[in-house]
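Missing here is one protein chain; the remaining ones are kept as they sit in the complex.
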């Protein structure tokens, strides 16, 4: 089980990294999202991967480590905020430069309906 | 404690002129003068004690961990400088009142001046090296403000910048030296450091320490080769030059030499570096003082020359020479300040400082002529004036210096040459300006200055004469006290007298005087000689070298920063993976000792789909919408993974966030190209694939290595204290809102800030809107499908109920503010989607920013609330309450905190999504068609 878990984390990381190295904003944003999934899984597993444990007191089951869970929970929400910020930056770049290239180069792509 | 007032009063005094700016110029000057005058009184009150050999000290802890105390001392040397700084400072205040024109802001000038005075007093009285350095830098900063006082002049700005750069760089060297010295001695207290001469001199760090201290002193005192900033600092108003560049700031460097003399001097290194620097500066300054055509330029170079003389005296490693150095500090301050003020009067009354135009002024201002002549004579070392006494001591000491071996005769010879030049430029200052024909095209007709503008000069000249005639009475006590501080152990016998009999120094003086007159008469030959050389403008070469440094830094930066994010990412990830890989190499074996858990087919299938979905997202990333669908599969399976491995809270959060993310990405995708063009070269793609595979491999190995090792958790505390301490059964939630509530408060603040930042970024965004979908089909005309509208309207109350339910039970069962807030936000977004912005806004006519802000405020106030009960920030309490109908319910203050989290999440998420959705509303083309 551990090996499988680690493999999944590794593959998701690799996918995320590859996409963040692309030259357009949207794949980079998707890559960051994938990467944050991988990171959350990785951090979560620092408390061990357990089946049928719980973080509820007095529920009769053995305890899972609650601390990584609490940290990952906020990480998920903050990750969303950061993704949102990057996405809006990407839109702003396109709006101001007319290109969605991450290097901010002005390219002469056909401008669609412009308002 | 009274000692503190000496520094503190001028500091407070820097506010006085600002406060009294409206009360008229004279009043402003008088009010400004009050506090330094009191400080001077305090110094006078301490004088008998200091002369009696006592050492008043005061010390307050500031940052004890760094060895930084607010500690002051008042030994003889400090007292001498306090007198100089405050005494001349008061005269300058009076002088500046008449010097500054109506257009200049007097309050600003006085405020800077008082700030500078504070800094200077701090340097000379500090009993802690770090504190001294603090004031040292403060003098650099305040002198920057003073030199650049006429900020409309480019010359003033550049001169100020140059002075700041040079003295600031020297200050950094000094700091390094101080840190090294503190390291050697183990304390930054000056009193302690002064007791450890042997320890410092025998340390292997002695040479760096010496070098760094000397760099600090030489840059401040404009010693060769750092002398170039001083002439350009003459762009300052003349009172500033008279104060900073004669009596105080440049003296800070030689003060440092005197201060550190007990611990650093006496070695060969000290002798060679200090003596040769001093000698070079002495001659360099003297020569250029003879050549300059600018009145203040002459004085600036003569100042450089005299500072070189003082430095030279400290370099001689003889106690009497150090005494002579201290003595010359006093003398130079008096005659040079008066000369600067006289030059200021000439400038003020004639409108020019060009010596070629200024001639024969004695007819217009006879009284000023007399004052300037006496001061110049003192500078030249004419008997019966104070300059003569210290110059004689200097010449006598130069005869004693024997460290150059067979070439030792050169030192007195060059010292005499310096004196010759000094006589020549002093004579030039008087003869060329006040006599020698008639003035030529002056902008103004000169006349005597106002009565009180001359008063400061008169006082200083009086001092020159009295010291010159009665040295024993006037300066011997304070000189003795100052010497006791500079020269450790047995004090040398000081015998100041006008007449020492016919001896070699007297003969050298006589030679200097007569040869000086001769040099002056032959000055035209020197000018002709000098004209052969191309003039080097120090400011231009300084600016040039600054620009060169900037350019080369730019060049170096451009190697790394070419503006390509892709490149940065690559370098960043590459270095990260290298660091991580090195860490992994130290691990003896990848697998730990823990036994592995068995696999089951369900998990294998799930993991397979998760991996394939991830890969699908990558492989289809050119078709962006498809890529998004795969991304949502990844998100769902990640939350299933959380559920599978005992983390229901995470599963819930991940589900909600995943939906919100997909909605967000789709909102954004509408304004972005639907497809990614193929533009990466094959080489780049394979390079990126390689890097990401290595990265993934390293992460997987790391994860496996951790998972197979026994777990040592620190969570026992949280598990044990969750119910008794936090009053909640859901440990994850209790950690979030209670144990680590401060973290959460920070995080929701970030969330709120992100929302506000996005709101601002969307402001006036120019958009590109596709008029058809990616296959070229026109958009459907049905904006709000009826079925969708009715379903979502039905769902709304139910979903809000779910949200409240998840929120309320969060403290005891999976749930909580984060999840509940996201659910509520998603449902409201659903209404936006199905009914449109206008419909929704009519029913929910409020902004989301206040909600998010209120949320953060509630959370923070809950935390602050515990202060009311005298508990630390964010202490929670809880209790059980019996409420009719509902029954026994447990309420915790953590619930309030969670409410803050809830509101912040709702507010921020809606701020992001709804505002993003609203962007298009006013521009929608189909609306116009309707």
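Here are some notes:
As written, the chains take the letters A and B, and residue 1 is the first residue of each chain.
The working rule: a contact is a pair of C-beta atoms (placed from the backbone, for glycine too) under 8 Å apart; a residue touches a chain by one contact, two chains touch by 3 or more.
Here, contacts and distances are computed from a predicted model.
Set against the options "NADH-quinone oxidoreductase subunit M", "Electron transfer flavoprotein subunit alpha/FixB family protein", "K+/H+ antiporter subunit F" or "Nitrite reductase large subunit NirB", the UniProt name belonging to the omitted chain is "K+/H+ antiporter subunit F". Contact with the omitted chain, checked across B:601, B:682 or B:724, is made by B:601.
From the options B:41, B:168, B:492 or B:836, the residue with contact to the unseen chain in the full assembly is B:836.
Between the chain not shown and the residues B:36, B:239 or B:648, the one that touches is B:648. Across the entire complex, the residue among B:37, B:517 or B:629 in touch with the chain not shown is B:629. Taking the complete complex into account, residues 51-52, 54, 56, 59, 61 of chain A touch the chain not shown.
Where chain B meets the missing chain, the touching residues are 601-602, 605-606, 608-609, 612-613, 616, 625-626, 628-630, 632-633, 636, 639-640, 643-644, 648, 651-652, 655-656, 658-659, 662-663, 666-667, 669-670, 769-770, 773, 779-780, 782-783, 785, 788, 792, 795, 799, 802, 806, 813-815, 823, 826-827, 829-830, 832-834, 836-837, 913-914, 916-918, 920-921, 924.
Quick note on the criterion: only the chains that are shown with their structure count from here on.
Our note on geometry: chain A versus chain B, Cα centroid distance of 37 Å, whole angstroms.
The touching residues of chain A, when paired with chain B in their complex, are 1-30, 33-34, 37-38, 40-42, 44-59, 63-67, 69-70, 72-74, 76-85, 87-92, 94-96, 98, 100, 102-104, 109, 111-115. Here chain B touches chain A in the complex through residues 563-566, 569-570, 573, 594, 596-599, 603-604, 607, 610-611, 614-615, 617-618, 621, 624, 627-628, 631, 634-635, 638, 641-642, 644-647, 649-650, 653-654, 657, 660-661, 664-665, 668-669, 671-673, 676-677, 679-680, 688-689, 691-693, 695-697, 699-704, 706-708, 711, 713-715, 718-719, 722-723, 729-732, 735-736, 740, 743-744, 747, 750-751, 754-755, 757-758, 761-762, 765-771, 812-814, 818, 822, 905, 908-909, 912, 916, 923, 925, going by the rule given at the top.
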